[in-house]
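I have a structure here, written as C-alpha cells, and I will follow up with some questions on it.
With one protein chain held back, the other chains of the complex are shown just where they sit.
Showing chain A:
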Amino acid sequence: MLDDFLNQFLPSTVGGLVIGSIYALIALGYTMVYGVLRLINFAHSEIFMIGTFASLVTLLAIAPTGPISGIALVGVLVLLLVVSAAASGASAVVLEAVAYRPLRKRGATRLAALISAIGASLFLQELFGLFVIDWLIDKPGRNQASAPRFVARDTLFEIGNAQVRLDQVIVIIAAVVVMVALDRVVNKTRIGRGIRATAQDPEAAVLMGVSIDNIVRVTFLLGGAMAGVAGALYIMEVENTRYLIGFVLGIKAFTAAVLGGIGNLRGALMGGVVLGLIENWGAIFLGSQWKDVIAFIVLVVVLMFRPTGILGESLQKARA
C-alpha cells in the first residue's frame, strides 16, 4: 500500500494539478457570483458545459488530422479559448437576465433564486441534450461526443517518475495566466472596484454611483468566460464531453470554491488545486471510483474546523 502510494505519488500530483486547475477556473465563476449576489449559481455548471461544446464545435470545424505544433498549435489554442470564453460568457449574461434579474427586481428570497437556478440548470441541460447538440454536431445528442486530438501526448520532461506531458503543461499555464488576468481586473480596474464595492455593501455602492445592474452583468460575463476557458482546456485534456458533463464538475468546482472560502478569488484557485490533489492522492489508496466521496469528505472536514474555508477572507473584505 505504502509502496503503491510512493510510486504513484508524483504522477498523481501532476494529474491532480491539471484537473485542479480546471476546477479552479470553474470555481471562480461560483465565487464571483456568490460574492456579489449571495447566490449559488447552480446553472454555472451548464455554462461550463456550453464552453466545452463551443470548443468541440470549433475544433471539429478546424478538423485537425493529427497533433499539431508550433505557431499553428498556439493559434488553435487561442481560437478555442476565445470562442469558448465568448460563448460561455454570453450564455452567463443571458442566464442572469432571464433567470435571476426578474427575481432580484422583486426582492425575492435567495431560496427562490436557488430554485430558479436549479430550474435553469435543468432547462439548459435538456435543451442541449435534446436539440442543440444534434443541431451542432451530427451525432445523437445524449451520447458522449469525442474531440479530435490536436496536442501530442509526448512526454515533455520528467520529475522523478512522473512524466509531464505537453497538454498538461498547457492547461496549467493557461489557467494561471487567465487567473492572474482576472485578479488584475478585479483588483486594479474601475469595474473591478465596482464589483468589490457591490460585494461589500450593495446599497452604499448604489449611493456612490455604482450601477448594480451593470456590475452584476459584468460579474456573470467574467465568471462565464472563466468557465469557457475551463471548457476549452477540458476538451483539450479529456477529449470528450456530454450534455450532463456539468453536474459532477460543477459540484466539484463549487466544493473547491467553498474550500478556499467562497467569495475569495485566490481562495477558489487554492481550493481547486487542493481538491484536485487530495482527490488524486486519495484515489491511490481507495480506487478512483471513490474520488467524489473523498472530495465531499474533505469538504465536510475542512468546514468543521474552518467554517469560512481555508482562506477565510472574502471578496467583500479584500482591501478596496
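Here is the rule we use: a contact is a pair of C-beta atoms (placed from the backbone, for glycine too) under 8 Å apart; a residue touches a chain by one contact, two chains touch by 3 or more; residues count from 1.
Methods note: contacts and distances are computed from a predicted model.
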item: Options "5-oxoprolinase subunit PxpB", "(2Fe-2S)-binding protein", "Amino acid/amide ABC transporter membrane protein 2 (HAAT family)" or "Oxidoreductase": UniProt name of the undisplayed chain; value: "Amino acid/amide ABC transporter membrane protein 2 (HAAT family)"
item: Option touching the unshown chain, where A:34, A:150 or A:234 are the choices; value: A:34
item: Omitted-chain contact residue, chosen from A:108, A:185 or A:284; value: A:108
item: Residues from chain A at the interface with the omitted partner, ascending; value: 34-40, 98-100, 102-116, 118-127, 130, 198-199, 202-203, 206, 211-213, 215-216, 247, 251, 254-255, 258, 262, 289-290, 292-293, 295-297, 299-300, 303-304, 307
